[in-house]
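Note that one protein chain of the assembly has been removed; the remaining protein chains are unaltered in position.
This part shows chain A:
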Amino acid sequence: MSAAKRVQQWATFARTWHIFDCKWQDPYQSADLIKKYLMGMHKPIYHPMNDCGDVVVCINSRDIALRGDEWKKRAYFHHTGYPGGASWTLAWEVHNKDPTMIIKKAVYRSMKGNLQRRHTMERLLIYPDEEVPEDVLQNVTNQIRQLRLVPTRLDHIPEDEVRKFPKVMDYPKDYVYK
């Protein structure tokens, strides 16, 4: 067995720890990606009865991005079980309360509801910012590539670069600067 094959063998049978940066990522699109690593679907030995799933550490969950006006349109339903106990909470209110809940619910929803799901969810660790405990971070060996590019703010680009950037629009002759 070659050295590369031996590493592949270890990577398949060991529980690998992956890290995922949620900054500017859509939680519902990333959930489909995270789910694959959590359940071990990226491994050739995958089988639903086979406990080969990995651990995923999500960081910066406070900086997730929802599409369009979904922050105020998407509602999360909860029922206490008592009559009149139904409540609908908007996504931004949920995120205000607990910045890890939206990504947790998105991953939970993306998986099929069976007896394995709760155990698989135990392997998902979510942190609202970049502060991850040292004993968690020392296990991480892989980073999952982000789905969306993180946009750059105009005020974070150096002023000189903004001025020297090629222009498409020029002011007309009688334009008064404002």
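Here, a residue touches a chain if its C-beta (ideal position, glycine included) is under 8 Å from a C-beta of that chain, and two chains touch if they have at least 3 such contacts; residues count from 1.
Everything that follows uses one rule, which is that contacts and distances are computed from a predicted model.
A.B. asks: Would you kindly match the missing chain to its UniProt protein name, picking from "Large ribosomal subunit protein mL66", "serine C-palmitoyltransferase", "Pyruvate dehydrogenase E1 component subunit beta" or "Guanosine nucleotide diphosphate dissociation inhibitor"?
C.D. replies: For the chain not displayed, UniProt's protein name is "Large ribosomal subunit protein mL66".
A.B. asks: Could you list which residues of chain A touch the chain missing from the display?
C.D. replies: Listed in rising order, the touching residues are 24, 26, 63-72, 90-92, 95, 148-149, 151-155, 157, 162-178.
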